[in-house]
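One protein chain omitted, others in place.
Chain IDs A, B, C and D follow the sequence of writing; residue 1 opens each chain.
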Amino acid sequence: MTVPLPVLLLLTSLVPAAVTFFLPQEAHRLRNALSLGGALLKVALIVAMLFAVAGGASYEAGLTPAPGLMLLLRIDALALLFVSLSAILWLLTTIYAIAYFGTKPQLSRFFGFFSLCVAATTGIALSGSLFTFFIFFELLTLSTWPLVAHKQDAPSLAAGRRYLLYAMPCSAALLWAIVWLESATGPVIFAAPTDFGTLAPNAQRAIFALLIVGMGMKAAIVPLHGWLPAAMAAPAPVSALLHAVAVVKAGAFGVIRVVHDVFGMDRMSELGLGLPLAALASVTILWGSVRALGQREIKKRLAYSTVSQVSYIVLGISLIGPFAVIGGLAHLIHQGLMKITLFFCAGIYDERAGVKRIEGLDGLGPRMPWTSTCFSLGALGMIGLPPMAGFVSKIYLGLGGLQSGAPWVLAVLAASTLLNAAYFLPLLYRLWFREPAPEVQGDERAPALVAPTVVAALGALGVGALAAAPVSPLAWATLLAERAWLP
Amino acid sequence: MTFVLDAVLCALILGVAAATIAGHGVFRAIVFFIVYGLLVAVGWVRLGAVDVALAEAAIGAGLTGVLFLAAYGRLGREGAGGDAPAPAHLPAAMAGLGVTCALGWAWSALPLPDRPGPQLAEALPMSGVENPVTAVLLNFRAWDTLLESVVLLAALTGLWMLTRDAAWGGRIGLPQHVRPDGVMAGFGRVLPPLGLLVGVYLVYIGADRPGGAFQGGTVLAAVGLVAALAGAVRPPRIGATRWRAALVAGPLVFLLAGLAGAALGAGFLTLPPQIAGAALFAIEVALAASIAVTLAFLVLGPPEETITR
Amino acid sequence: MNALVVLLTLPLGGALAAVAFPAGVARGAALAAAAGTVAAALAVASEVAAGAPPRIALGGWPPPLGIALAADGLSAALLVTTAAVMAAVLLAARHTMAAGLAGPRIAFGFWPLALMLWAALNAVFVSRDLFNLYVGIELLSLAAVGLVAIGGKPEALAAAMRYMLFALAGSLLYLAGVALIYAAHGALDIDLLASRRPSGTDALALALMTAGLTAKTALFPFHVWLPPAHAGAPAPASAMLSALVPKASFVILLRLWTEALPDEASPAALTLIGALGVAAVVWGSLGALAQSRVKLIVAYSTVAQIGYLFAVFPLLPLAQAAWSGVIFLALSHALAKAAMFLAVGQWMAAAGGDRLEELRGLAQAMPMSAFAFALAAVTLAGLPPSGGFLGKYMVMTAAFTAGQWVWALPMALGGLLAAAYLYRPLAALFAREGASVAAPSRARQAVPLALAGGGIALGLASAEPLALLANGQPPIQAVVR
Amino acid sequence: MTLWVGPLLPLAALVWPLLIGAAAALPGVRDRAMRLLWLAPLPALWLALAGESAATLAPDLLLGVTLGLDPGRRLLLGMTAALWIVAGLAAQPMAERPRAAIFAGFWCLTLSGNLAVFLAQDVVTFYVAFAAVSLAAWFLVVHERTDAALAAGRVYIVVALAGEVCLLVGLLIGAHAAGATAIAEVRAALGTSPGGPLAVALLTIGFGIKAGLVPLHVWLPLAHPAAPVPASAVLSGAIVKAGLAGMLLFLPEGAAGPALIALGLAGAYGAALWALTQRNPKTVLAYSTVSQMGLILMLVGAGGAAREAAPYVALHHGLAKGALFLLVGAMLAAGSRRQRAACLALAAVAAASVAGAPLSGGALAKAAVKSELPAALAQALSLSSVTTTLALGWFLHRLARTGGAHRSALPLALPAVLTALAFAAPWALWQDWTGRAPVYALAPDALRAALWPVAAGGLGALILLRFPLPEKPPGDLLTLPLRWRRATPRWPELPARAIDAAKLAAALRNAVARGERALLRRQASAALLPLLALALFGLLAGRF
């Protein structure tokens, strides 16, 4: 029996999810083995596929449960970009989470939903049609809730509630758009151009807006971002998942699919959709940064930072030009690496030093040098300082803005850089330059927490410093852009 | 002349019905209702539907009336016998009037359909009975009737579920205290044999002439009721196996007969003409017995005497 | 022996046995009958799926003289779903409705009533005769009333009484319509009526039947009896009442409007029904939001979910997908709602009540039934990949295809409202605190989980049920304007 | 002299300091890291001495790194490397002090960036280098962790980041206009493209910040004195030159010329005069740097050969200013009167050179450019020597009053080497850079022209000693808004809690209960049932 590759890729996290749910709490070893095994297998599969897909290959698997409904999984270059990110970060997060949770209660539930989340993300990445995308998108919504509310205390439950409060109406909007669209066009297959037929331009615009609302909630586009800072009540691995591995990324990826594959660049320009989206992304970038400034909790500040950063991706996509798209796509990876580093660090500060608020960071740098170095690298990357990954994205976004005739993007980037610096540098300052508070104790005697963090930080450094290398995210994004723009 | 008779009858029916609805006092409404039932039974005879007339008289007026009277009595014991006067209800009046008018209009608009008359005439000889109503009930639309017998059982089961847990297992109905030399006791001694005869007769002739399991069963139920009310017999306990067997006998025989048809290859509820007559008779007898028991139990109500265990 | 016959008679036989025999034997007989009926339902479905839908002219008398029974895709789907729900309910009841736990009265009454209810459902799903359908839903109603009253509390009795009155009024209105149909056409068979000579009175007949059946289905504003009735019954009974009973009258309605008298439909009438459906979605959801007892929340949810079924009516003559969609909604609601009530029953047994604050933290002790509730919530909220989602999706597509996007709105809105009102019990369940309670065994918790999983599976493996439904799907018929 | 160069040498010149810096993090090396610092710039010095032929292409790094040299930057590279070597040696005593490893690490990072600014051939590398030097230097500024250092650090980082942003935007516009990342092409494109003026303005701001262009210089008088002495030396001597290099590289000929001239002159005079209000000798030196950089930027603005010669001027200034800062450190360490005198003497020599006293390197530098300038500017240049002399005279005065006697070992050799270089290097390079014989600088006219301003300035300085100006806080323009606002903005929370959830729930409960009661009361619901039938009948019969 041969299982099609896309399905196999999905199964690498679906099977651990399904089995983990039924494991007793005490089966730590088996559960960890399952999660890690799935993650490793997935990474291996992806590495194997990378080269084939770079050569132009694509894999497909699909079924049609009902006329007009098509479930289609397809591995193309864009899918692989996203799925590699989520797979690698999943592996890191799994290692981290195993160490983070130790023997805390309800682990089977946690890891079950965790794997399910990743399975959903994989599904989102591999979706070959809009309908399939929606199915996995919603699966993600649902499997994320138990993770957000995992601690089951009042703030976690409130966060979970807020998450659903945002997610549900937005997925209704998404569904509405999909139904509207597909009732006019038939099934929307990403690989094939969509035939909008008789749909009036304004209807197309409305559909686009609804799709963006649906995706934008996950991507935390203002004003649909309110759930994300609230969700920082969740444990650190969940934050990593939300901010880097799965959720906001899925939203951004959805925007990419909508712009790129559902509407296509030509139609985007024809309908004049790029500019409003870019404007929205810009507002988000600035607003997220401004709000981050006011936060005193580390994770909350990081969360608002994500709000801002993820819209870099959206901005890049919406500018409809090769450079901008490269920047946006590359930032999908870059932001993931940087933000996961930061959240890993925040988790370590919380776990090992009991520090949640930025005041507590005072003087932790020398005590927790590895963590703090990683945190600093991540923060500098967020500001966009070379040679971190964020810098590369910013260069391309800036050039893209100019190339697409939107020089104001530079102003946005400039302002965002300054704001990023304004809310990150004080943290670094506290870490390294303040006298530690006497009651704060911190150590790093948790190699399984620190190691993934260091790897992620090195990754964020590496993809920036080696951006031009032939296997970097940037190179992959360039490949995608070339395929999109070169005949 | 007959028209005038009919008109007077209809007027009476309507008048009594109006009195039932609008009159004061629950008891009076019940009495009016019994009168109404009898009048309607006469109406059915006028319409040439003797089977229905019998059913209406026995069930509609008779048994239902007893049921209501018994209920009234019990409500009185619970202090809820008094009427609860209701003010005029305009929407209800509009609704009633509207539906009446609509149906009245429909009457004028009704086409005269091709009935299943020819097919029925053709099929009747093969049905095993001569009374076409019985043929429809027990053969052509036997599935309805089978379900209906289960409906009775369902009602009884439901009714029994209203027993207080403390009374479960006790004798059905209210504990009776009848003076042995009273009128009721006399009735109880005289009526049952007579009624038994009538009931059995009705069942027996149902195959050919008006009558049948339902009508006969109802009379038999009435017999049982009177006997019970008169203290001549004591109602059984709720868990009594024999009586439970009697409850299910009718539907069971019916069901088995239907399945036998299926097993014989003729099809479910299909009775080959050769044995149809005998089979239907057996069904009718069993059904009558079950109906009698069930109806009697329905009227008697759930056990009310607290059992001390 | 014909599977269809077994399907109809076995639960009846089981019910008779349950009445006749003492409690222990009765339960065994009932469960045996249940097992056989499940098998028969599957057999019928496979016959339908194989393209050989069983059809019987009872007694060998073809309509109009006799009664025809036939299973088509719609019947088969409902029969199988009913079998699944009933099997789960009876499995759950095996423990909770035993004499030791529930007392001898309930131990006696539950089984025959449940089996009669099942028999009535099966009969309704396959009957092609309007009067036979009347008898069927009467049997259904009486058994259902009995099940509502089985709890014996004053509220339950009042609820049962209210239910009874609505059921009686509804039956008679329906019967009035049937009478008019027979009077005008001399036939009661659905297929014969489809090819009848239209009569002016058919509109009145259809109106009366529809009104009567909406009362039985508890469409807004005739839902008032439903929440207390469903909430007042013991959990297995509630599961049957909420999941299955409304479906019977709904199927009759569906058959009337799409099979028997589709030519009578008028856009305005369909719109009126649809509007009531939308009102039901909104009002039921608000009602559920306002409750603080889980059973009432779940019961009001039924009011809302029934609203969905009617909100699809305006689309039925316009788009093929609406029909399959609404049936998917009905099926997944059946599975999910039964799962919910069974889960709630386990919590009530453990926590002693169903107020939200009493349920706090129960997910710790009963993770499986809590998970079952969550999965069922996914289905009810119409989230992928559940069957509820697929139904909603098909209906919404139908709405857009028909150019009537307004009717997609209640689907979208209803999902949100469902998520809102189901969130509260879920949040309570998953709260961290929680007293230690005696949890039922995993095997018993697995029962609602299996049902809820079925609701999800309906979406995941939707190809089979959709193919099944295609058997005998009525063609859409443009409304005469 | 031909030294070996390989294709990797430019890269190695950058990576080598990084390796040393990274080594400083290693536990075994940590304590000795300071002693290695002087090794870090050696490959760069080698490269500068070897010539311009070396180039590195590293297409995989960043967005593709290209490194190479041109004459001007070779000069600056050499000067920078030399200064850093000397400063590295001067930093060795700091090895005993706390946080030495951190200092060493960022020292190396700053160095690497500083060198890379002179080697970068493409926009991205240049930006990376500039950011590295700019931001890593912050750690040098705040190293002492005194309040003043931290306050200076805050100003520094804010201004530096603003500068980075301006640069980034300007560079992006340039790269877009050129459609390429090679610096030469970008410069060409900036002159012609429509976005050019904006980019030029942004770049001028970005580089001007680093180079201490008035009024963007405000951070400089705060930061340079705050740093440890060796760091001050490289900050003022080498790092400011990164800004200059940027301007030379990117500003098209004549672009922003008038502005640069005006601001440069304003800085040249204003900063020198403001220096007179300062008490801290390092601050005085910092203002002097602003002043000198003003002159050099004026040259850039003037364009033509003057612009070409700017690196030559900068070379001298870097070496001399480095020497002066080191001398401040020496003075702080000087124990005996003799040592102090030696210090002062050496400082006077270096100061004279900066002021352009005859025969000094400074005089050569001025001579090299004066003939290339329009007359007015040439005059201004000469005149600036007066103010420079004033300022440096004041510096000597303040230096003389700086006391310490902390240590006996006096690293006087290092400033001496630098001073010597400051004198010698311009002479050595004179012919190469001006194309004139060395005698030109020895001509009496030239000597006279160099002498009178110094003399005038010296005289003024003497007067000033008698009548000192009132003290002003450093940071001049910045003194008003220096108060760091710690306003935490309060943003309105989204109205999640605006509505009282409990009240809402109660209202909903009431509404539902009322509705249900209304439907039940008098059986309204039941009454609706036949009415629904009638309504349906109407609608069906009417075929609406």
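By definition in this document, contacts are C-beta pairs under 8 Å (C-beta built on N, C-alpha and C of every residue); 3 or more make two chains touch, one makes a residue touch a chain.
Methods note: contacts and distances are computed from a predicted model.
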Name the omitted chain as UniProt records it, choosing among "Hydrogenase accessory protein HupE", "Propanediol/glycerol family dehydratase medium subunit", "Na+/H+ antiporter subunit C" or "Carbon monoxide dehydrogenase".
"Na+/H+ antiporter subunit C"
For the chain omitted from this view, which of the shown chains does it touch?
B, C, D
Consider the whole complex, including the chain that is not shown, and state which of C:P54, C:P112, C:G146 or C:G325 touches that chain.
C:G146
So one chain is hidden, and I want to know which residue out of B:V35, B:A155 or B:I283 touches that hidden chain in the complete assembly.
B:A155
Chain not shown: contacting residue from D:A242, D:L346, D:A526 or D:L539
D:A526
Which residue numbers on chain C touch the omitted chain?
131, 135, 138, 141-142, 145-146, 149, 154, 157-158, 160-162, 164-165, 167-169, 171-172, 175-176, 179, 182-183, 186
Going by the touch rule given at the top, which residues of chain B touch the chain that is not shown?
2-3, 6-7, 10, 13-14, 17-18, 20-21, 26, 29-30, 33, 36-37, 40, 43-44, 46-49, 51-52, 55-56, 59-60, 63-64, 67-68, 71-72, 74-75, 78-86, 88-89, 91-93, 95-101, 103-104, 107, 110, 112, 115-117, 120, 132-133, 135-137, 140-141, 144-145, 148, 151-152, 154-156, 158-159, 162, 164, 212, 214, 291, 295, 298-299, 301-302
So which bits of chain D touch the chain we can't see?
517, 520-523, 526-527, 530
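The rule is short, and it goes like this: only the chains that are shown with their structure count from here on.
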What's the fewest number of moves from chain A to chain B, given that each move must go to a chain touching the current one?
2
Per the contact rule at the top, check every chain pair and give me the one with the most C-beta pairs in contact.
B-C
Between chain C and chain D, what is the separation of their C-alpha centroids in Å?
77
Could you tell me the distance, in whole angstrom, between the mean C-alpha positions of chain A and chain C?
42
Just curious, how far off is chain D from chain B if you go by their C-alpha centres, in Å?
106
Flagged in chain B as touching 2+ other chains are 99, 102
Could you check chain D for residues that touch two or more other chains and list them?
524, 528-530, 533-534, 537
Note: in the complex, chain B contacts chain C through residues 99, 102-103, 105-106, 109-111, 113-116, 119-120, 123, 139-144, 146-148, 150-151, 153-155, 157-165, 168-169, 239, 241, 244-245, 247-248, 251-252, 255, 258-259, 261-263, 266-271
Going by the contact rule at the top, pick out the chain C residues touching chain A in the complex.
321, 324, 361, 367, 371, 378, 381, 383-385, 389-390, 392-394, 396-397, 399-401, 405, 408, 412-413, 415-416, 419-420, 423, 427, 430-432, 461-463, 466
Chain D residues within the chain C interface of the complex:
505, 508-509, 511-513, 515-516, 519-520, 524-526, 528-530, 532-537, 539-544
